[in-house]
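This report concerns only the one structure given below.
Up next, chain A:
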Amino acid sequence: MERGAIVAEVRKAFGERITEVDEAALEPFVRCEASTWPDLARFLKERCGLDMLVCLSGIDRGKGVGLEAVYNLERCDASRVGIAVKIRVPYEAAVIPSVETVWRTADWHEREAWDLLGIRFEGHHNLVRILCAEDWEGHPLRKDYKSPDRYHGIKNNVV
Partner candidate 1 sequence: MSHIHDQELLMGTDSPLQDNILITQVDKLVNWTRRSSVWPMTFGLACCAIEMMATGASTYDIDRFGSGPFRATPRQADLMIVAGTVSHKMAPRVKRLFDQMPEPKFVIAMGACTVSGGPYIKHGYHVLKGVDRIIPVDVYVPGCPPRPEALLEGLFRIQEKMQRERLLDRTRVGVRPKLLVE
Partner candidate 2 sequence: MNMDSGTLVEWVLGSDAGFWWRLAGVATAWALPITLWVSLVGLISIWLERKISAHIQCRLGPMEVGPHGALQTIADGVKLLAKEDLIPEGADRMLFALAPILAFAGTFVSFAVIPFGPDLIISDLDTGLYFLAAIGSLEAIGVIAAGWASNNKWALFGSVRAATQVVSYEIPLGLAFVTVAAVAGTLSMTEMVEQQSGMFWNWYMFRNPFMPIAFILYYIASLAECKRAPFDLPEAESELVSGFHTEYSGMRFAIFFLAEYAAMYVVSALAVVLFLGGWYTGIAPLDQALSASPLWGNVVGALVIITKSFVLIFVQMWLRWTLPRIRLDQMMHLCLKVMVPIGMFVLVLAALWQALLPYEGAVANHKPLFPAVGSIAGLAIFVLLTVGAWIWVRNTIRATTSFKSANYRI
């Protein structure tokens, strides 16, 4: 199944729930609302055979746009056909349903996105910080993040 066919299938099954499709971009993607995502994820894995979640990138798109999660999916065979799914959420309600039961690797990726960007993944069994220390404050990859002056009494910003 080529990428075009996957997009067509997704369009047929989800119709209006897919808000945007760009096949001409450097990284072709489909966009959907957060509420559609669990259904779409299961559809992509089970019907389209995209069995590998290659990457989950959280992006802070800046004021007025919000946070974005980009899921790069791929079929793990010789064709290596894949597509990206983008989901945009506002800062004040940065919640995306978790897909750790669909692709198990999403577990750690979602923890990372929560840790660094503060996107909350609903339904995740253990959404705690993964890279930063447990008592770290703030989400470092947000554009408005200021690194702490002191951490546990140790001076941090020296330059």
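Miscellaneous remarks
Operating definition for what follows: a contact is a pair of C-beta atoms (placed from the backbone, for glycine too) under 8 Å apart; a residue touches a chain by one contact, two chains touch by 3 or more; residues count from 1.
The candidate set was assembled so that all candidates are chains of the complex that A comes from, given by their letters.
From a predicted model like this one, the values you see are computed outputs, not experimental measurements.
Every option in 1 or 2 belongs to this complex, yet chain A touches just one of them, candidate 1. Listed in rising order, the residues of chain A touching candidate 1 in the complex are 131-133, 136, 140, 145, 147-148, 151-152, 154-156, 158-159.
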